[in-house]
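Starting off with a structure, shown below.
Every protein chain of the complex appears in place save one, which is left out.
Here the chain labels run A and B in written order, and each chain numbers its own residues starting at 1.
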Amino acid sequence: MHKIESNNVNFYYGENHALRDISLSMKENTVTALIGPSGCGKSTYLRLLNRMNDLIDGTKMTGSIVIDGTDIYGKNTNVDNLRKNVGMVFQKPNPFPKTIFENVAYGLRVNGITDKNEIEERVVTTIEQVALWDEVKDKLKKSAFELSGGQQQRLCIARALAIKPSILLMDEPTSALDPISTSKIEELIYELKNKYTIVIVTHNMQQAGRVSDTTAFFYMGELIEYDKTKTIFTKPAIKQTEDYITGRFG
Amino acid sequence: MSTENNLAKKKRRSQNIAFGIFTATSYAIVALLFVILAFIVVKGIGVISWEFISEMPKNGMTEGGVFPAIVGTLCLVIASMIFAFPVGVLAAIYMNEYVKDGWPKKIIKQMTNNLAGVPSIVFGLFGMSLFVNKLEFGDSILAGGLTLGLLVLPVIIRTTEESLKAVDDTFRQASLGLGASKWETTSKIVFPIAFPNIITGLILSIGRVSGETAPILFTVAAYFLPKLPRSIFDQAMALPYHLYVIATSGTDIEKSRAMAYGTALILIIIVLISNLLANALRKYYGKKVKMN
């Protein structure tokens, strides 16, 4: 069974038909890259998976997205629970104006965990999980803004992981980072896929190649091609995909 | 080759002219400000002394100090802020974080803008009829503070709204994405990030409040009151009104001219201090809450 299954998803920003008939399924513990030129709908699709688009006024969605067998746009879906299960990491590192410790603890606190020991343990394990522990263990009480951009982004990943989601959405997570930080995040993604199902939007095709198992190419709101990353990058079935990944896009 | 050189020269000349004008304009503004300041400082510095700041006016306000006016102004600032700051901030939070885009929001916005455009003397009149007469507060710090509060409300709402708008949406999404409620997101994440800018707006409006004359004219200001207010229902003197009085209708205008410049200097110093404070606070919090 697929972890995430979308069937004939259409999405509108007012009059603008942003996504057209997207059917796309992702297996558990895989990394799926969404690629395509700006405005192709890849980020919009990503934000449908944790209902982040609900926050925008005047949008409409049809079709269904099923996660773990439940339609997340169904009437009985609890959006808070959905978002707890589907973590998100953003383009620019955006740690909260709190200490490093509190950034990771925030998600636990708002979800009603009050036991001090439990919070501490979960914060430490999560920071270890993103390979940040050695760098921050002596300054957990310092502001998260004292970290470098790459460290901040790993902290943001830790923040998302602390509440134990099973899916992680990443919206161009390295576009604001230098190459070294970028490769650290990429390695992290590679490690994390053992435990999580990851969907990543990226403008960087090489990155899609490096981190993902499957790749979906979006263009003008349509899903053009979806296949194993290796297939997409060695013998794409559709001319548009080939043109895009070879940089011959007209 | 030579035409290229000519072109380059031409370009450089027009650039020099343009930048020259910009530079001149900027320096002219600074110079003007310094002229005004220097004028007041030169005229007023003579009367500034510890006595001037700490004593009551004497001899028909031609001698003595402006102490009660300073205290009165401070009381008015505090009273107006206690009213306007919470109301303005809460209104702004409501407008920016809770109301969906649509006509109700547009109307509230338009009304706030209109309120900002109302002449201050009209506020004074309104304050008099509502607070002084209808609610029977009398001429008092309460009535004056509320009137001044109304006056700066739109300013506070607008600066708070701008500060909230400047908070990147991904902070909200990140917090909501962790299962936090809208209120938790607003109070624990968005507001702390916006706080430095909000506080700046607050302090700038303090400058505004301490300089206003018209709204306090009918609501609180005493012509001459050689004692300090005891409660919020007392009348009080205030610097701008005091300045107006001794410059236009004092017992001896010629004699109190120096006192007037001294008062103006004190007023300017208060506004200046609050502006500097605003900057310092913004820098201090900005370091803590760096938006990178």
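Definition applied: a residue touches a chain if its C-beta (ideal position, glycine included) is under 8 Å from a C-beta of that chain, and two chains touch if they have at least 3 such contacts.
Basically, contacts and distances are computed from a predicted model.
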{"item": "Choices \"NADH-quinone oxidoreductase subunit H\", \"Putative membrane protein\", \"Na(+)/H(+) antiporter subunit A\" or \"Phosphate-specific transport system accessory protein PhoU\" - which one is the UniProt name of the chain not shown", "value": "\"Phosphate-specific transport system accessory protein PhoU\""}
{"item": "Omitted chain's touching partners, listed by label", "value": "A"}
{"item": "Absent-chain contact - pick from A:Val79, A:Ala131 or A:Met220", "value": "A:Ala131"}
{"item": "Selected residue (touches chain absent from view) among A:Asn10, A:Asn29, A:Ser183 or A:Gln240", "value": "A:Ser183"}
{"item": "Candidates A:Lys84, A:Arg159 or A:Arg210 - the one touching the absent chain", "value": "A:Arg210"}
{"item": "Touch residues of subunit A, complete complex, unshown partner", "value": "131, 183, 186-188, 190-191, 206, 209-211, 229-230, 233-234"}
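Just so it is clear, only the chains that are shown with their structure count from here on.
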{"item": "Subunit A residues within the subunit B interface of the complex", "value": "50, 52, 55, 57-58, 80-81, 83-84, 86-88, 90-94, 96-97, 106-107, 110-111, 143, 145, 149, 156, 159-160, 163"}
{"item": "Residues of subunit B that touch subunit A when the two form their complex", "value": "100-102, 168, 170-181, 184, 188-189, 192-193, 288-290, 292"}
